[in-house]
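Excluded from the complex is one protein chain; the other protein chains are retained at their positions.
Coming up: chain A.
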Amino acid sequence: MSEQRRPHILITGAAGALAQKVIEQLRDTCDLVAVDFREQVYLGDDIPSYCIDFNKRVFEDLFRRYEFDGVIHMGRIMSSQLTRMRRYNANVLGTQKLLDLSHKYGIKRVVVLSTFHVYGAVAYNPALIDEAAPLKSAGLSADLIDSVELENLANIYLWRYPELNITILRPCNIVGPGVRNTISTLLGSERAPVLAGFSPMMQFIHIDDMADAIVLAYKKPTRGVFNVAPQDWVAYQHALKLCGCKRIQVPSIPPMVPKMILGTLKLKSFPSYLMAFFKYPVVIDGRAFVNEFGFEPKRPLKEIFRFYRENKRPV
């Protein structure tokens, strides 16, 4: 063959907005295969797309057929989706299967998308948490255990199989057009609950910036765990104000009260297990990633919030 072989990349979580941005960036230079746990998405004729459970045996056929060079694993089911058990199966056992297959078929680059939620929101968090900080979120809520376990697993494979070149990314709140996570839904709504008297510092990254970060990370095989966050910060309630949200105050003390209220209401947009994140700050330090990969976020907070202000959907 005279032509150099284009890299073959498996992209998981393809139905998500972020994965689609990443696919947009890579499709001209790489041969992509998209899979998603939830649904089959049409991504054009050049990208085979599958709805597949990683734990099913047919998943291995994809590795046999397409001879992947790399994997970008964004198929983590968010804590707001499915039941705890199904999430555990998909996120933890599914990821294990994915990494086992990656090892078996000689994959040379794996990027795993995690989340800053793994650090856990506690009152005693220092600011600018770096990658070596302990992951406290499993102690906060059983709903976050699968996120921490997924990371543990990726870390074990990182050291056991260095040739996989695993990089784990822990981004701050990913927001922007098309993002369907909890925080994006809140910023996009007309009214958003807040815990009275608590307005923790938050960090936001635009979905396009995050896609840039993932592509950058994929292209440079530095192993390790990296926070991804721009060097900019804003208090939660101030962010809501800039997005044009009316704030609904939920009584915050004693701590039992908001837990009970949110537990009873079962608001999808303000789940009780994320309550601590609306109370205490989890400010991460993204400088290691910036230095290692030369990442430069381009969309400022003001632009992000303007998008939400101008695109209010009815609640």
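Everything below uses one rule, namely that a residue touches a chain if its C-beta (ideal position, glycine included) is under 8 Å from a C-beta of that chain, and two chains touch if they have at least 3 such contacts; residues count from 1.
As a convention for this text, contacts and distances are computed from a predicted model.
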Name per UniProt, for the chain absent here [options: "Protein-export membrane protein SecF", "Acyltransferase family protein", "ABC transporter ATP-binding protein" or "Aspartyl/glutamyl-tRNA(Asn/Gln) amidotransferase subunit B"]: "Acyltransferase family protein"
Residue in contact with the excluded chain [from A:I52, A:L140 or A:V234]: A:V234
Residue, one of A:F68, A:Y280 or A:Y308, that touches the chain absent here: A:Y280
Option from A:P126, A:P162 or A:G178 whose C-beta touches the chain left out: A:P126
Touch with the omitted chain, as defined above, among A:A142, A:I156 or A:I253: A:I253
Those residues of chain A which, in the complete complex, touch the missing chain: 123-128, 195-201, 231-235, 238, 242, 252-253, 280-281, 283, 285, 300-302
